[in-house]
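With one protein chain removed, the remaining protein chains of the complex are shown where they sit.
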Amino acid sequence: MGLLTLLTDFGDRDSYVGVMKGVILGIAPETTIVDLTHGIAPQDIAAGRFQLQSAYGYFPGGTVHMAVVDPGVGSERRSIAFATEQAFFVGPDNGLLTGVQEPIVAAVHLDRPQYWRCAEPSSTFQGRDIFAPVAAHLCKGVPIANLGTSIDPESLVRLALPLMTNLEGNQITGCIQSVDHFGNLITNLKLEPNSSKTWQIHLENNWFLIQQTYAESPVGAVMAIVGSHGFVEIAVNCGNAQERLGLKVGDRIVMNAK
Amino acid sequence: MGLLTLLTDFGDRDSYVGVMKGVILGIAPETTIVDLTHGIAPQDIAAGRFQLQSAYGYFPGGTVHMAVVDPGVGSERRSIAFATEQAFFVGPDNGLLTGVQEPIVAAVHLDRPQYWRCAEPSSTFQGRDIFAPVAAHLCKGVPIANLGTSIDPESLVRLALPLMTNLEGNQITGCIQSVDHFGNLITNLKLEPNSSKTWQIHLENNWFLIQQTYAESPVGAVMAIVGSHGFVEIAVNCGNAQERLGLKVGDRIVMNAK
Partner (left out) sequence: MGLLTLLTDFGDRDSYVGVMKGVILGIAPETTIVDLTHGIAPQDIAAGRFQLQSAYGYFPGGTVHMAVVDPGVGSERRSIAFATEQAFFVGPDNGLLTGVQEPIVAAVHLDRPQYWRCAEPSSTFQGRDIFAPVAAHLCKGVPIANLGTSIDPESLVRLALPLMTNLEGNQITGCIQSVDHFGNLITNLKLEPNSSKTWQIHLENNWFLIQQTYAESPVGAVMAIVGSHGFVEIAVNCGNAQERLGLKVGDRIVMNAK
């Protein structure tokens, strides 16, 4: 029995995701499949990378994570799989998978058609014809080294993220990296663990102390909090911070030690 | 093997639901997980209550129902679990779970960190850190009494629903309690079983007899019917009653015996 997660930008209107599950279950019928999300905006590799990076650590060891956000499908971009001590990752070599924090212990270029659905895969749907069957073979216990030619983990494409946190004494500059379903604005800012400093966020000409819970703020008030991803989030208690503040992914956020 | 349902207001854009499934399957790998819906409007406890109440009775005995619509997360509101003769329920003590009709045979306050994901749970995502692991332990067969301090079922928070049915001779006043994906307006009105009376609904200065099937009305016509929830519904055959009539949850509906 294997555990496999799926993340795509395929949406929920078509049967594309169902088709990939059919291919997987045809090869590895005992697999438990979990959808991470299929609601990534079309071709938004950075958003897919963030969601995968946020989620994979909560799954048990040996889980296979397959992700497809793939604007370069059919081009020369490589199809890849890699393993860490904890998990396997399968998808296009475009930065989607390389939000993974742990060391990569093996990486392969998926160049062996005997593990694909067919020798001549679709040029537009390699999720169905290459990634799904390869992920299913991993679930069945096929060693990753069998699935393709070994490649250097250093050669994998990594995203140049738009703005990294930048320490300047007691001021840190970051950006919004995701906006969730509730309208919470998730930054890339993290607090130092066990720091004795009190941190605050600058928004609309005001400073907001970073709180512990939503409930510390009145309903409808803007607030800052360390969210469940471990990053500083800007939220509105029982409201939608994105609608309230008009901010978006990539916008610059400044955090200060008081 | 256990069966577990999930209902939240988390939407389908983020990996929050997937993360909870990862936590559950890490503890109880043989669990079958069914999504009831993650499309409850943010913080709409009453809507979540209605969907859970409408669904749980169709699942086999012993199913664990976990629900998270939780505007008070991180506040003093209790985390709870309770059991009826048929099923288990896990979630926040805010009225979401108390649409259940059957007697509660045991209820606990989830105050034992050894059944959580970690001793210091997130103040914003207790679905991941408390409810998911507790629900997984129930699926594995841990007795509910182990999971927390016993509490009086009478102490659980119950929703004051906006308008209850109100019998006045042959006239009953109710309200719309849900609008479904098709635009059907689901009231909280029920017909007396085996009544010899003929009932009708008042809408837009007309009376509509309550019919047996959509197909009795011409395509596009407004109609009233006893829907699959057992409540009187206002529908448009092959159309959308909400768009047509402009009614919404909470609006008053009058039913008359002819």
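Chains: A and B, in written order; residue numbering restarts at 1 for each.
Here is the rule we use: contacts are C-beta pairs under 8 Å (C-beta built on N, C-alpha and C of every residue); 3 or more make two chains touch, one makes a residue touch a chain.
Source: prediction; values computed, not measured.
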Across A:His65, A:Arg78, A:Arg128 or A:His181, the one contacting the chain not displayed is A:Arg128
Just checking the interface: what residues of chain A touch the absent partner chain? 10-19, 21-23, 25-26, 29, 33, 42-43, 71-76, 122-125, 128
Spell out, residue by residue, where the missing chain touches chain B. 1, 3, 5, 7, 12, 32, 34-39, 51-52, 54-55, 58-60, 63, 178, 180-182, 212-215, 225, 227-228, 233, 237-238, 240
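Assume only the chains that are shown with their structure count from here on.
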CA centre of chain A versus CA centre of chain B: separation in Å? 31
